[in-house]
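Before anything else, here's the structure in question.
Removed: one protein chain of the complex. Kept in place: all other protein chains.
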Amino acid sequence: MLAWFARRIVQSLIVVVAMTIIVFLAVNVIGDPAAILISPDANQIERERIIAQLGLDQPLWRQYFSFLAGALQGNFGNSFVYGMPALQVILERMPATIELAIGTMIVSLLFGVPLGLYTGLHPESLPAKIAMSGSIIGFSVPVFWLGLILILIFSVQFGWFPAGGRGETGQLFGIEWSFMTGNGLRHLALPVMTLAIFKISLVMRMVRAGVRDVLPQEYVKFARAKGLKRPRILYVHVLKNIMIPVVTIIGLEFGSLIAFSVVTESIFAWPGMGKLIIDSINMLDRPMIVAYLIIIVFLFVAINLIVDILYTLLDPRVRLSSF
Amino acid sequence: MTHGPIAARSSEAPLLDVRGLTVAFRGEGGEGIAINDVSFSLRRGRILGLVGESGSGKSVTGLSIMGLIENPGRIAAGQILFDGTDLARLSDEEMREWRGKRIAMIFQDPMMTLNPVLRISTQLIETVLAHDKVSQEEARARARDALGQVGIPRPDERLDSYPHEFSGGMRQRVSIAIALLHRPDLIIADEPTTALDVTIQAQILSEVQRLTERHGTALIWVTHDLSIVCGLADEIAVMYGGRIVEHGPVGEVIRNPRHRYTNGLLHSVPSRNGRGQRLFQIPGTAPSIFAMPQGCAFRPRCEAADDACRALPSRRADGDRWHSCAHPVQEGCVR
Partner (left out) sequence: MTSLDPSDSDIAPPRSRSPARRIWRAFVGSRLAVTGLGVLLGLILLAVFGPLVVPQDPYDLMQLDVLDGQLSPGSPSAAGYTYWLGTDDQGRDMLSGIVYGLRTSLMVGVVSALAAAILGTSIGIFAAYRGGRIEALVMRVIDLQLSFPTILIALMILAVLGRGVMNVVLALVIVEWATYARVARSVAMVERRKEYIEAEECLVIPRWRILFQHLLPNCLPPLIVIATVQTGRAITLEATLSFLGIGVPITEPSLGLLIANGYQYLLSGKYWISLYPGLMLLVIILAINLVGDHLRDVINVRRLQ
């Protein structure tokens, strides 16, 4: 188990290093940092001075290692726009994005799992067929447009929920959270709904497929033969088997939620990492872009690692064979 | 076999009395009859061998007694009288109370019958708690005793293992332990040894025999393997095409099969053939429930078939055995 764990961590580190190389090359070779960093009306002497100062006259591998050394200390340079360390700006925005992702995940599970169980148990019933058709729409509707439509309906038309911002926040563990106040929760409603429609469809379909897979299994028949009550069979025997793949996917989808916050945060003026990166791209804030990409890579590798570990903890068969 | 003791005991009311049981399955091309007009009875402590090829309806018979026939299947006709109660008429919840408590079932593949993600202890304890209101500790103690009873060494340590940590034979012992938890009056065993090695098979067989004998449990042993039935059962019922075609005390039926199908089945058992002799095979394959031949279902595969077999053969009784063959094999005739 320990050996497996160590191997898994080494693999993750290799991925992180590989990605830093790709990000570094992409930004420094394909894009021209000098063109971005130096104002067009600087004269030749000034140009060369800045290039030397930034180390851009050094060979590429040397530039990379100084970049890596900086990154390891959390130093990605100062944001041009905010005039603060890029990492600090991102970390300040991170809770807002995480909050959105966790909120969406909770809502998706709350609706997706019961819907999936129902449609799996009664696949021929009318509500199940409606839910399945609905899930195709849920998969098809573009997230950003859905956000606009929800604003149109619930903000402009009915005025139930605010169309943008985080609203009032409350403190927990020294961090500001929207879910701590009623006003903040109302601000969470629309962005979460926007992200959740797709995820509900996904979770529902997965749970449904799982139920259809597990129900004909002999152990379900045996559980009935033992005289177990229906809820016990459903919520222990069936659900526990389904939850293994569901938890895996949920974990991986958590990453995609953080990625998709780019869209929802732009629409709902949610001050998180996603909106930050779009603004940074539009304003060519190079240190911010690099820092964001590295942090995202790190986040994703971490999520994959956690999902793998969770998987081995959940499935007794995997746990033993990995010794 | 002497007729005396059987005749004397036949005055007792049977534990299980199946009458005219018919189960239909909805398929894409209409409804198929999986078992048709099946009748038999079983007294306490007796062992019935239910024999047939796959698709003959023997497993469906077992499942319908357990009330485990699910959509698209349904019990179309007949009664299942268990200790005087018609199981076919019970509600789902009433039937649940009987299942696992008074009638238990053991399934074919021990690799598939235990839930892979739940501990053995969980699967045993939940069975205790499903029928008896006892404390968790009490249920656990009973689970441990049950494991010990079926010959699992160090049950205390093994209780919290997962199914995959057991061998196939051990898993089947766990299933048997679960089936025996409530000391049921009847156990239906659906080919529980087919998936096991021959040596393990023998162990499990003798184990089941020992346990049912001790508790006076009646047993229906569903199998395609005649040699198992010979050594285990008191009575035998041979199924073909959804019907019982021959029924009687096991010794008599094996020694003197009457139905042509039983005869063919007996001759395809390797031990009955001499060395070097070609193994006998019944030509053709078992019919699908959606394309059942008219009259005697065995007709297309039977060498003795003629026009008389186009009508459904009537039941021909002979002492405490009966068969439904229009051209029964004569006594002493070996094929």
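We just call them A and B in the order they show up, numbering each chain from 1.
As a convention for this text, contacts are C-beta pairs under 8 Å (C-beta built on N, C-alpha and C of every residue); 3 or more make two chains touch, one makes a residue touch a chain.
Bear in mind the structure is a predicted one, so any value in this text is a computation, not a measurement.
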Message: Among A:V17, A:A52 or A:L148, exactly one should touch the missing chain; which is it?
response: A:L148
- request: Taking the full complex into account, find the residue in A:A86, A:V211 or A:V263 that is in contact with the omitted chain.
  value: A:V263
Query: Which positions on chain A touch the chain that was left off?
result: 15, 18, 23, 26-27, 30-31, 136-137, 139-145, 148-149, 151-152, 155-156, 163, 252, 255-256, 259-260, 262-263, 266-267, 277-278, 281-282, 289, 293, 296, 300, 304
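Here is the rule we go by: only the chains that are shown with their structure count from here on.
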- prompt: Using mean CA coordinates as chain centres, what's the chain A-chain B distance in Å?
  reply: 54
Query: Which residues of chain A touch chain B in the complex?
result: 217-219, 221-229, 232, 236-237, 240-241, 244, 314-317, 320
- request: Sort out for me which residues of chain B touch chain A in the complex.
  value: 66, 68, 96-101, 104-105, 107-109, 112-118, 122, 126-127, 130-131, 162, 164-165, 175, 178
